[in-house]
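A single protein chain has been omitted; all remaining protein chains appear in their positions.
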Amino acid sequence: MHPAAARSRTTQGVFGMAPAGQPAPPWTTREWFNTGQAVQLADLRGSVVVLHAFQMLCPACVHHGLPQAQRIHAAFAASGVAVIGLHTVFEHHTAMTPVSLQAFLHEYRIRFPVGVDAPSGDGRQPIPVTMQAYGMQGTPSLVLIDRNGHLRQHAFGAVEDLVLGAAIATLIAEGN
Amino acid sequence: MHPAAARSRTTQGVFGMAPAGQPAPPWTTREWFNTGQAVQLADLRGSVVVLHAFQMLCPACVHHGLPQAQRIHAAFAASGVAVIGLHTVFEHHTAMTPVSLQAFLHEYRIRFPVGVDAPSGDGRQPIPVTMQAYGMQGTPSLVLIDRNGHLRQHAFGAVEDLVLGAAIATLIAEGN
Amino acid sequence: MHPAAARSRTTQGVFGMAPAGQPAPPWTTREWFNTGQAVQLADLRGSVVVLHAFQMLCPACVHHGLPQAQRIHAAFAASGVAVIGLHTVFEHHTAMTPVSLQAFLHEYRIRFPVGVDAPSGDGRQPIPVTMQAYGMQGTPSLVLIDRNGHLRQHAFGAVEDLVLGAAIATLIAEGN
Partner (left out) sequence: MHPAAARSRTTQGVFGMAPAGQPAPPWTTREWFNTGQAVQLADLRGSVVVLHAFQMLCPACVHHGLPQAQRIHAAFAASGVAVIGLHTVFEHHTAMTPVSLQAFLHEYRIRFPVGVDAPSGDGRQPIPVTMQAYGMQGTPSLVLIDRNGHLRQHAFGAVEDLVLGAAIATLIAEGN
């Protein structure tokens, strides 16, 4: 679950959020599920965004990352937090097609919008476009984006619920 | 995860095994993984067989059934117990192809032999051939077959490890 | 684990904190562990306080509440949050003495300060003094107190880590 182009991991403290300043890259996607139309990051300006990158056949995503994203969706949707899934397939491309993803989302009862990260153009690079743009190290990856569209936290692997709840609340509080 | 052709559930007690008498139906499969050649039930005569029927996108299989089958494999392989997986796809057929299954088995590190249950011939019946022959109610299903090839236990859903360990040991003890 | 004098449960939303206004009652305690001296609420003015009321023989405290308090202590001590345990014995008084509590804290590796709630004066009331003053419904109970010593959240039973992390961060953010 580590793509070749791994970046060094962002250190993560209790409120391990970067200061505002760096705008989050736009998303390049192919297809969306659980939403009537494509979701652009620019459309979410004004909302705190939790971007959850996963692969449907990644065990750590299925056991930890996606259930956590569902808990975030249940706990914070009423507070205006947008939870967005991104299917960043960088291995087993023929196994994790949109057709398979759709059945997966149905069976696992994932209700928030999920976009399919666009395959790299030249066909020789396994890592999809948005995953490259964000420098994600693998799946699951979690990205927090503030109300101004700035990248504030970027984590690969497991993040504790307590710490994550605190980080989200801090971003919510900033905007009020 | 319940096919239309559901049979009533076999009552399950502590040693809820049926008395010997009914031979387990043969398996009709298309493709095998984790083994050099197709595995026939008849080849396993003399061994206790644990047949685990699953679908790769069935959450109860991923969270409960398959980890249990892996524990059985780890605990009882040295005692001559054959753990066999059977991919009994009865829904989302285009999503759970052998290509996707192969990646799934790799990512979840499933090492025991897994056969793909053969699709029903007439193309209008979603339930595959072996699943029909055994009258399985859905996935995960667990079948215990004794050293003489007789069907001894048939469970749909979760079975406790303690009870299952006892049932397997009882079949092992019978043959000695 | 419900004392007779149960109050109706505080409704709990995502940020289910009461507005500031009501000062948290002072604590009346007998003995302290994990600290050189008695801790008074007034001494903690300026800090966010997480008060965790428990009984050492309460299974929900042992399985859920105390491990959560330990996670809070690990995650938020560096942010100036004070985690305080309160042993509010309202049943089995002869079984949960300070001597037993001391061994319990040692075996469960609980490191934050823990005070013993003072028994009710008249000897006929099983509920100890601080537990009565806060109107706690049972154990585990969790109380959040802001930097000004005001009571902001009061929960009986299980609270999700995500929601609790958010509530604590909101109180931390208020004071800055």
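General observations
In this document, chain identifiers A, B and C correspond to the written order of the chains, with residue numbering beginning at 1 in each.
In the analysis below, contacts are C-beta pairs under 8 Å (C-beta built on N, C-alpha and C of every residue); 3 or more make two chains touch, one makes a residue touch a chain.
Everything quoted here is computed from the prediction, not taken from an experiment.
Taking the full assembly into account, the omitted chain touches B, C.
Check C:28, C:79 or C:100 against the missing chain and you find that the one touching it is C:100. Across the entire complex, the residue among C:41, C:58, C:84 or C:143 in touch with the chain not shown is C:58.
By the touch criterion stated above, the residues of chain C touching the omitted chain are 57-59, 62-63, 91-92, 94-97, 99-100, 102-104, 106-108. For chain B, the residues touching the chain absent from view are 13-15, 71-72, 75-76, 78-79, 160-170, 172-173.
By our rule, only the chains that are shown with their structure count from here on.
Averaging Cα coordinates per chain and for the whole protein, the chain whose average falls nearest the overall one is A.
Mean C-alpha positions place chain B and chain C at a centre distance of 49 Å. As a whole-number value, the distance joining the C-alpha centres of chain A and chain C reads 36 Å.
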